[in-house]
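Have a look at the structure that comes next, please.
What you see is the complex with one protein chain gone and the rest in place.
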Amino acid sequence: MYETTRMITLRDADAAGVLFFARYLALAHDVYEEMMAERGLGLGKVLRELPYGLPIAHAECDYCMPLWVGDTVTIRLRVEELKRRSFTVVFEFLVEDGRTAATCRTVHVPVDRATGKPIPLPEELIAALTRGA
Amino acid sequence: MYETTRMITLRDADAAGVLFFARYLALAHDVYEEMMAERGLGLGKVLRELPYGLPIAHAECDYCMPLWVGDTVTIRLRVEELKRRSFTVVFEFLVEDGRTAATCRTVHVPVDRATGKPIPLPEELIAALTRGA
Amino acid sequence: MYETTRMITLRDADAAGVLFFARYLALAHDVYEEMMAERGLGLGKVLRELPYGLPIAHAECDYCMPLWVGDTVTIRLRVEELKRRSFTVVFEFLVEDGRTAATCRTVHVPVDRATGKPIPLPEELIAALTRGA
Partner (left out) sequence: MYETTRMITLRDADAAGVLFFARYLALAHDVYEEMMAERGLGLGKVLRELPYGLPIAHAECDYCMPLWVGDTVTIRLRVEELKRRSFTVVFEFLVEDGRTAATCRTVHVPVDRATGKPIPLPEELIAALTRGA
């Protein structure tokens, strides 16, 4: 598990003053990148040093209540499923009283950059995803 | 059905040079807004004149192949399901040879602005969603 | 000169229901990319086939009046200045009655990808920028 907080800012709001529905995934991925960087597998390293990429094959969001500009939200990340060739991350957006405002889920598939083919999850990736779990 | 084309531009790319996964939903919603504006129910009107909003309760994407910066993509919108209190829109992202690059789905729930409660789909909304279907 | 129209959509709005100030530059660049693609020098080609990049060294915006979600805006692009090692593009955002809502300006500097050094404007770039001027 990994947890961080964010303030909803103007760039991510829509005209109703709430977090725009497509930006939950962007914020969620920010948190995933932050966790992976802390665990030694930052995106800069993946992009520039490793022979595979981690494209997302599926993403989904359930929205329960709006998040307003200026709100502070806790984003809690959990690796839900580690399969041989994919992993699933769940993100919960929690407001201050602990209620869930939204849940997102992303499915990642490691792909060899040279061949474009899916590969088994590399060791260092499994290690980063499960550290402290 | 409604269909339009878009070029993938730099603002929507990620560091791999492809459409960033969270931006499919933003592009999809652009197309939905364009269709609704052509059908007399543009977002400006909804926000400023109508007593209800149309928040999204669920969104999902399946990504089949990357879309590169500079690619032209056809986005085909179809209203999949009209329920009493919600409707579902499906967006297919098609590349030039007709293959599907991605499919997105959004579930919209009309909500009374005064009470915050879901309401049955208003007549003019059903009319706009089903025109030419 | 090159001109196109855009509808302001939800993804680009801020909580006041108007185009977010930082997104004028993104929209402006969309139009620049569209023009260059029509003139045979699309960004996909630049990124994947040409030995230089076109980073932006300076950008600025003057905002005169808000643009609301649902508004249709004309964006007019003009290459203002072609120097030996840079060029400047001006974008005017015009509302329906012809008034200027905003003016943006971007300064582009061609850079050799191998050395990272500025280079004189390549021939095909000058041709694309001045076509029909």
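Here the chain labels run A, B and C in written order, and each chain numbers its own residues starting at 1.
Going forward, a contact is a pair of C-beta atoms (placed from the backbone, for glycine too) under 8 Å apart; a residue touches a chain by one contact, two chains touch by 3 or more.
Just so it is clear, the model here is predicted, and its values are computed rather than measured.
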Practice task
Touching the absent chain in the whole complex: find that residue among B:Asp14, B:Glu38, B:Glu60 or B:Glu92.
Solution key: B:Asp14
Completion exercise
Contact residues on subunit B toward the hidden chain run 10-11, 13-18, 20, 22, 69
Practice task
State which residues belonging to subunit A touch the missing partner chain.
Solution key: 7, 9-11, 17, 26, 29-30, 33-34, 37, 42-45, 47, 68-71
Practice task
By the contact definition given up top, give the residues of subunit C that touch the hidden chain.
Solution key: 15-16, 20-23, 25-26, 29, 43, 47, 53, 55-63, 66, 106
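In this section, only the chains that are shown with their structure count from here on.
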Problem - Rounded Å distance between subunit B and subunit C, as computed from the means of their C-alpha atoms - result: 26
Handout entry: Shared interface positions of subunit C, touching two or more other chains
Key = 10-11, 17, 69
